[in-house]
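Every protein chain except one is present and positioned as in the full complex.
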Amino acid sequence: MTDELVSVTVDGAVVQVPRGITIIEAAKHAGVLVPHYCYHPSLSSPAVCRMCLVHVEKMPKLVPACVTPVADGQVISVHAPAARKAREGVLEFLLINHPLDCPICDQAGECELQDFVFQEGQARTRYSEYAKRYNPVEDFGPDVLYVPNRCILCTRCVRFMEEMAEAPVLAVAERGDRAYIAIDPHHQLDHPWSGNVVDLCPVGSLVSRDFLHRARAWELDKSASICPGCTQGCNITIETRDEAVVRLRPRPNLEVNRHFMCDTGRLDYRWMNHGDRAEAPLVRDGDRLVAADWDAVVARLHLLVHDTTGPVVVLASGRASSESLGWLMRMLEARSTIAAMKVPIGDEAPLAGVPGLALRPERAANLAGGLMVGVRDAWADAIARVGSAGLVILHDVDLNDAEAAAIAGAGTLVHFATATDDRLPRADLILPVTMMAEEQGVYVNRDYRAQRYLPARTAPGMARPAWWAASRVWQRAGSERTVPTTTSEAFAALPAFGGLTHRDLGYGGRILDPAVVSR
Amino acid sequence: MGFPHPIHAGETPVLSTHFGDPAARTFDGWSERGGYAALRTALGMAPEAIVDEVKASGLRGRGGAGFPTGLKWSFMPKDTSRPHYLCCNADESEPGTFKDREILRWTPHALIEGCAIAALAIRAEMTYIYIRGEYTEPHRILQDAVAEAYAAGALGADAFGSGKRLEMVVHRGAGAYICGEETAMMNSIEGRRGNPRIKPPFPAVAGLFGMPTTINNVETLAAVPHIITRGASWYSSLCLGNPKSTGTKLISVCGHVQRPGTYEITLGFPMRDLIFDLCGGMRPGRTLKAVIPGGSSVPIMTPAEVDGCATDYEGIAAAGSLLGSGGMIVMDDSTDLVYQVMRLARFYAHESCAQCTNCREGTAWTTRILERILRGEGKESDLALLMDLADNMTGKTICVLSDSCATPVVSGIQKFRADFDAYLTGAAAPVAVGA
Partner (left out) sequence: MSIEATEAHQPVFVGAIRDRLETLQQSYPTRMALLLPALWMVQEERGWISDSSVHEVAAVLDLTPAYVRGVLTFYTMYHQHPVGRHFIQVCTTSPCNICGAEDVVAAVLAESGCGELGTTSPDGRFTVIEVECLGACGFATPMLIDDDFIESVTPDLVPALLARYP
């Protein structure tokens, strides 16, 4: 492919597109969606579904848009009568063996078969033969069920496992209308990235056991987010129903995760629905913690920051936003501070077909963001210093019992908490904070790509982002100080990020200038 | 077994001269009958010279599509920085076609020699002969012949001392009609499902193992030694009709004729004479009802269309069908055409590789509708439905198997409408359709 442009006409609109791209991609430039099933931009194109046939002037037959490259001056018609009839024909063929069990199908509402049937005209019912084929539902793996009767044999799942996972455990078996997707009886669809086949399946043939019948597609609210699972920073969508997170799905970002996410990230969302949330600020009053308003806790924390002596230890979560980490550090700028992030370590699990994409051992989405604002990964060292610290600031970390025991004995403990921790009865202040699903923020991934995530649901009670509280504490130390009112301002105000606003990060994120990277 | 019939005066024996003569099967026997002279000649020729000779002969592919053979060879790249391959298509699975089988059984060395010359022409060192799995006897015979050719030095690292390498491997299929389609065959040899590939890329650019490849039919290749030995002008002079159809053609005739078998005619030979003279015509008391002249994938002809039809590419096209593979199915008035059209549709439904939606679902649905009509449960609207499905299956898929299923349905309904109507009106008694 070169940078050279060619001019083509798609349904009457003239567009300039790069030479060598396919008609299906060129049509996107003209704002035209060519209906398709087997085509997927991250996979090879077998041109088997025959849904994307379009009319091209001077061509004797309709051509498959997914594999036919554009030529200069081409006049393409997606809606020519012959192309429309061909698509209707394909839809009809697909529907003759399709159970049309939409009322109980998990895909309903986001099914490309439903969509295109609707778009291309009503499904004709000329099929009056006996016996639609019946095959039982099959277990493909820990989280994937195969409903063969709904399968349209687009082979996306097979190609994903072959080309992306490079673990070809799925195959088309048999021929003709007896064909189906087979998994080897002695293997499971348990590759660390196999959950993607559920997203790739254009119909409800591959379904997630985890999601099974949990919600109907049209009941879901969706928000753009970044996976908090590891330093890869996959772009995701958080799907909620009635304020509960019910599913995480990948969101395309060709530079980071293409169209995919790993199963670890995908299935690790239950903590987002944790019931026992900290909802009001609490201040120690003798042996008790009593509810207070934000002004009171901000004032109290200001005093603690000023009046305690000795080193400050900050213990942060890898899911904390760059804004919160940055403002916590700024709040403490006058103090000698040891700040560390807890970085759980797991196995690395690459997606072989996509260079640079892996579930990373460092299970802390914002490790790099922390490093940029002075939060190190020397966690054990920080824990060891808790005993001699004058002030310990704990930010929403999942602690093990030993860590909790060490912190429980700290002289002065301030807890920015999403949930109170019974193991830490002596906290001096508890500030209810939002978790990533409830706030905007920026994560910086291992390539120093800063990426925004958006709130997926409302925060409980009085919870606020940690940056908000920290910036108000900081403000009290100088009357001339102004504080951010939005997350974007909070980000832009942090020198480590060079004054960039959220808007500057764009849709796909932005690699930060290495010069500002202060390791 | 089976063969031979005595050569009929109306035939032009070239390829079939030694059919039925077991002595011609051996390397020595073949050499005594003039075999391997052409290969020795070709070993001394430049590849371009071989291509030019074959181009001049007018030889066209005998596998079905009738593409000019020399022209096809000329598409192969001239440089040999990457290996080139020749594939010989001995998959012969198109219903009605059993002519390559006779070459494989009686004159295997004619094929080996033809393959070797073609390999020289396209600068290939390796030839894969893909033979259908059901051809157990031809497979044994061919394997023995290849071993003999190696032992005799015709094949190997230094063919006949020429310094040129000619390797040949017989690759056995395992039951899949679609593997006769050239790109499916390449996948099958590579150890894959026999799925046809999308073109481009064409085989001459990226074929077997991704390398430049030429695929030719058995009969096509077996004709090549004769062209080298006797010359292009001799071959092109064999012509009774259109000058674009030269040489002889093996026509395998089956069905309701008195003497079914494989006949070699000069292209342009009258179809009526072939059926009524060479093949002995209908059984006593029977009349001709229909002919499928080129394997089951071509339109069905009526007796009127057969009359006056010249058996060559253009002649049969003018009469509304195609020469195809030269597998001729003759049906007399005892034939239930609806049943046979269903049986052909069932064949294609069984053989569809399952890639394309239209073919996978369309072949099966078409079969079920025809079965329903035969069971006496047909509806007036069924014929229009079948025609429309046929339209949705034609010209829209990766290969033409889908079209091939539609062809007998369309021509059957168009030309033998009364047979279908009889079932729809109840005039014909319902029949069991099995499954």
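Each chain carries a letter (A and B) given by its place in the written order, and its residues are counted from 1.
By our rule, a residue touches a chain if its C-beta (ideal position, glycine included) is under 8 Å from a C-beta of that chain, and two chains touch if they have at least 3 such contacts.
Values in this document were obtained by computation on a predicted structure and should not be read as measured data.
Colleague: For the chain left out of this view, which of B:Thr12, B:Thr97 or B:Thr394 touches it?
Modeller: Answer from the full complex: B:Thr97 touches the omitted chain.
Colleague: Give the residue, chosen from B:Val253, B:Met282, B:Cys356 or B:Ile369, that touches the chain omitted from the document.
Modeller: Checking the options B:Val253, B:Met282, B:Cys356 or B:Ile369, the one contacting the hidden chain is B:Val253.
Colleague: Taking the entire complex into account, which one of A:His187, A:Arg209 or A:His306 touches the absent chain?
Modeller: Within the whole complex, the residue contacting the unshown chain is A:His187.
Colleague: Given the contact definition stated above, which residue among A:Val172, A:Ile238, A:Ile383 or A:Ala410 touches the chain not shown here?
Modeller: Only one of A:Val172, A:Ile238, A:Ile383 or A:Ala410 touches the chain omitted from view, namely A:Val172.
Colleague: Sort through B:Cys88, B:Ile329, B:Ala390 or B:Ala428 and give me the one touching the missing partner chain.
Modeller: Per the contact definition at the top, the residue touching the missing chain is B:Ile329.
Colleague: Footprint of the hidden chain on subunit B, which residues?
Modeller: For subunit B, the residues touching the absent chain are 1-2, 83, 92-98, 101, 126, 132-137, 167, 169, 171-177, 188-194, 209, 252-256, 260-262, 296, 327, 329, 331, 334-335, 339-340, 343-344, 347, 350-351, 353, 434.
Colleague: In the complete complex, which positions of subunit A touch the hidden chain?
Modeller: Residue positions of subunit A that touch the missing chain: 167-175, 182-187.
Here is the rule we use: only the chains that are shown with their structure count from here on.
Colleague: Would you mind writing out the residues of subunit A in touch with subunit B in their complex?
Modeller: 46-51, 53, 61-62, 64, 67, 85-86, 89-90, 92-94, 96-97, 126-130, 152-153, 172, 174-179
Colleague: Looking at the complex, which residues from subunit B come into contact with subunit A?
Modeller: Within the complex, subunit B touches subunit A at residues 176, 193, 198, 349-358, 360-365, 368-369, 372, 379, 385, 389, 391-392, 395-398.
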